[in-house]
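All protein chains of the complex are present and in place, except for one that has been dropped.
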Amino acid sequence: MYSFTCDYTEGAHPSILKRLAETNLQQEAGYGEDSFCTSAKDKIRKAIGCPEADVYLLVGGTQTNYTVIDGMLRGYEGVLAVQTGHIAVHEAGAIEFSGHKVLTLPQHEGKMDAGDLEVWLEGFYSDETYPHMVQPGMVYISFPTEYGTIYTRSELEVIYAICRKYKLPLFIDGARLGYGLASPAADVDLPTLASLCDVFYIGGTKVGALCGEAVVFPRGNAPAHFFTTIKQHGALLAKGRLLGIQFDTLFTDGLYLKISAHAIEMAMRVKEIFASKGIPFFKDSPTNQQFPILSSEQIDSLNGKVAFEIWEPLPYGRFVTRFATSWATQPEAVDALAALL
Amino acid sequence: MYSFTCDYTEGAHPSILKRLAETNLQQEAGYGEDSFCTSAKDKIRKAIGCPEADVYLLVGGTQTNYTVIDGMLRGYEGVLAVQTGHIAVHEAGAIEFSGHKVLTLPQHEGKMDAGDLEVWLEGFYSDETYPHMVQPGMVYISFPTEYGTIYTRSELEVIYAICRKYKLPLFIDGARLGYGLASPAADVDLPTLASLCDVFYIGGTKVGALCGEAVVFPRGNAPAHFFTTIKQHGALLAKGRLLGIQFDTLFTDGLYLKISAHAIEMAMRVKEIFASKGIPFFKDSPTNQQFPILSSEQIDSLNGKVAFEIWEPLPYGRFVTRFATSWATQPEAVDALAALL
Amino acid sequence: MYSFTCDYTEGAHPSILKRLAETNLQQEAGYGEDSFCTSAKDKIRKAIGCPEADVYLLVGGTQTNYTVIDGMLRGYEGVLAVQTGHIAVHEAGAIEFSGHKVLTLPQHEGKMDAGDLEVWLEGFYSDETYPHMVQPGMVYISFPTEYGTIYTRSELEVIYAICRKYKLPLFIDGARLGYGLASPAADVDLPTLASLCDVFYIGGTKVGALCGEAVVFPRGNAPAHFFTTIKQHGALLAKGRLLGIQFDTLFTDGLYLKISAHAIEMAMRVKEIFASKGIPFFKDSPTNQQFPILSSEQIDSLNGKVAFEIWEPLPYGRFVTRFATSWATQPEAVDALAALL
Partner (left out) sequence: MYSFTCDYTEGAHPSILKRLAETNLQQEAGYGEDSFCTSAKDKIRKAIGCPEADVYLLVGGTQTNYTVIDGMLRGYEGVLAVQTGHIAVHEAGAIEFSGHKVLTLPQHEGKMDAGDLEVWLEGFYSDETYPHMVQPGMVYISFPTEYGTIYTRSELEVIYAICRKYKLPLFIDGARLGYGLASPAADVDLPTLASLCDVFYIGGTKVGALCGEAVVFPRGNAPAHFFTTIKQHGALLAKGRLLGIQFDTLFTDGLYLKISAHAIEMAMRVKEIFASKGIPFFKDSPTNQQFPILSSEQIDSLNGKVAFEIWEPLPYGRFVTRFATSWATQPEAVDALAALL
């Protein structure tokens, strides 16, 4: 049975496993000071067009979010995110564990609206009691969002302009960054994205790696002692080579974007399959996650034949479902899905 | 040039890489619910003789220590450790970051003395102001310690008896557990160790894995909602298979102890090499870390020919150095070292 | 100029100052072990009809909220409150500072709706990903709420029944408790309130004291080592006598409720003054805070003659304002307000 439940059902891109095996007995320093990390970081700097960038390789998404956010905020500050943001819902309170409130704005197809942001900030500072409240210290958005949607270049420009006006760093969660950039709907590339934020990360776990997220401070603007902060948050890998080798491979010969493009091609076929049957979507996603709305009967008829996720219940016995593709999705899996429907 | 700087200079045992490659495209659930994790946990339960044990697979040592400690302590509690304990020194304040004080006792060759522990506890509770102080909530020891030393069975029995008397869980940091158990000086095995504590972990990172530490609550005594605690501490790996495959391999056919024994064999040869030259040791270590005391001249003469670590300066131009072996140490490396001296 | 800006514009009830002076040089133990604290706690136990109650005297409201909440929650738990709850907005992130998320529900006239609560809890546990989210650990409501509204006995009963069903302790923030109990709309008294929650506090700061909030665990159900938790949160007063004398005085001869009743009498007169002029209210408050909606012109005409608070802007140049009375409000102040309008 093929599974579309999520984008981390397989291991790693075979090139990564090959590199791991080839370099396995090469003795290297620990804690990210190995030659693979150095090389990977150089390639990432080149790919984003930021020779001055600070790059850190961490292990997982929640870990990366709370390490970056806690590392950049002062104790009295919180982070602004939309209500459906990953940090607001699905990280088991890691942000609060590190002492910070997630200040929530409404979501629009999973995205933050620049107007909402500006109104919130104006309202905050015009309320005389604002010193009694958590101070906004950072803006967090995801590219793509939880619903697979992506920001346009001009949307990012406006959000970033507001952030700069209020001196708030902008953090872009790129757990699925490749799938956003490879979308036909995307009008930003890596260098543009890097120029429109203060920190972002390039997700490896969901895009070809066994694990790993590359945090980028594009203008060499990492907080002081960020290495110590990483260690303190349990996010420092002893055998940093595991991360170095993976990102070095993903950023060799454009592999990262190539495999992302494959996932998107598969996703667009999945989308077309549902659409051609007249099945509506919960959100119009241009990336690797598709959210068709299915009835209980439709779900029952697929169960046991293809795996997918029930996302949330809707009234009248219908459900939002999720079908995710990835770098590893085989065309035969999509063919099988088409045949089933 | 051969390196003895630490026990994480290589990748993983080849069997692990082989398994990763063989299973790579098998679709599996995330977050530790894959079939490899299930199998690995079963094998660990068998190896320790605790069919009821709760087992969790985490990524790294500091992460494991602070997740277990914060997960088991109440907010007003601290953890007792010796002054040289890893959590007291080299974890960048991760324990304090999670809100807890490390209450320190003197170290004796890196170990905690049962007498010190009992005196401390008696003194604590006989001081009328004790409610104004951090309450002891757990005892933390390492096997082996930072100095490579190990506890005997009877030492563990006495410490654990005191812990039970004071209702304090005993936590054994086993980042290098294999190297302790495989030492000729060891009189405990895995089941015995499991019976003499409330929680311990089996270090993978330093003993054959790319990453990974297996936390064991031997009597099914994991704290409630420990999965959520793991996630909250950034310690949940999306592709749990990476950890599952590694521990499943390490606990197949006794691989974990076999490769540990190799490291110890190499370490004993290293020890003998230094001893035969009349070079003294800082501590008499029966495990994979050896701490010869070298003069500046001796260090200079080795530099560039073999890599090792300067551990700490002593008076009169002498230095404690560390030579570590591991599962990956090649006999030729030890031969080369012998030749150099 | 008279001020109605808030309910803490004056010092303390004169009886308190008198007692402070009379007892000033009596030597007493510190940290709440003085005879006044003992006496105050006994009187509180009597007033609430709970001879087994644990009572702790803390200094201020935010301090009390975060000490109680952090003291009762485990690290992976959050607290459920309405979006306008004091802990969710006006405590500068104290709850998050102590590591916990405030999980918010909609507010209805400032109150939590039992239906919302049950739906939220059912939804939470029926979502398979719930272990990835903050676990609900407590329910927080205020009596009266931020908008001056109060819960009826049956509303409290239903909320508490849901809490018990889900094993969640119910915490009632009583910063203005006296003003709620003394309201003509109230159908609960102190013993009833105490029987319908797991912990609550009796606000002193806003009801006659210079400072002080009495935390009550009605059935002797204080968390273990709560004294240490108080100290750890900076909430332990060295000269506990200051709190003991105040609560002892407030709970002698029913002073607490007597002065609360005065505040309500004044508030009802204020309400009638606005109502008789056809001025609408933002919320229909039966307690000491009244929220008339005034136009800019009305506000301008009052400025400089009487002090009050601008609460929030409404469209079309109108504003929610707040007029608060207290134990100290003089009838002449209300007369003056009436004359002005």
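Assorted remarks:
As written, the chain order gives the labels A, B and C, with residue 1 at the start of each chain.
By definition in this document, contacts are C-beta pairs under 8 Å (C-beta built on N, C-alpha and C of every residue); 3 or more make two chains touch, one makes a residue touch a chain.
All values reported here derive from a predicted model rather than from experimental measurement.
If you put the hidden chain back, the residue from C:Leu57, C:Ala88, C:Val215 or C:Leu242 that touches it is C:Leu242. Interface note for the absent chain: among C:Thr104, C:Thr228, C:Ser285 or C:Thr321, the touching residue is C:Thr228. Residue-level contact of subunit A with the missing chain is found at 31, 70-71, 74-76, 98-99, 131-135, 224-225, 227-229, 231-232.
In the full complex, the hidden chain is touched by subunit B at residues 75-76, 78, 89-93, 95-97, 99-102, 127-129, 131-134, 310, 312. Summarising the interface, subunit C meets the missing chain with residues 2-3, 5-6, 8-12, 14, 17, 20-21, 23-30, 59-64, 66-67, 91-94, 97-98, 205-206, 210-211, 228-229, 231-239, 241-242, 307, 328.
Assume only the chains that are shown with their structure count from here on.
Looking at which positions face the partner, subunit B and subunit C present mostly the same ones, since more than half of the interface numbers are shared.
With centres computed from Cα atoms alone, the innermost chain of the structure is A. Between the Cα centres of subunit A and subunit B there is a gap of 33 Å.
Rounded to a whole number, the gap between the C-alpha centres of subunit A and subunit C is 42 angstrom.
Averaged C-alpha coordinates put the centre of subunit B at 50 Å from the centre of subunit C. Among the residues of subunit A, those in touch with two or more other chains are 91-93, 97.
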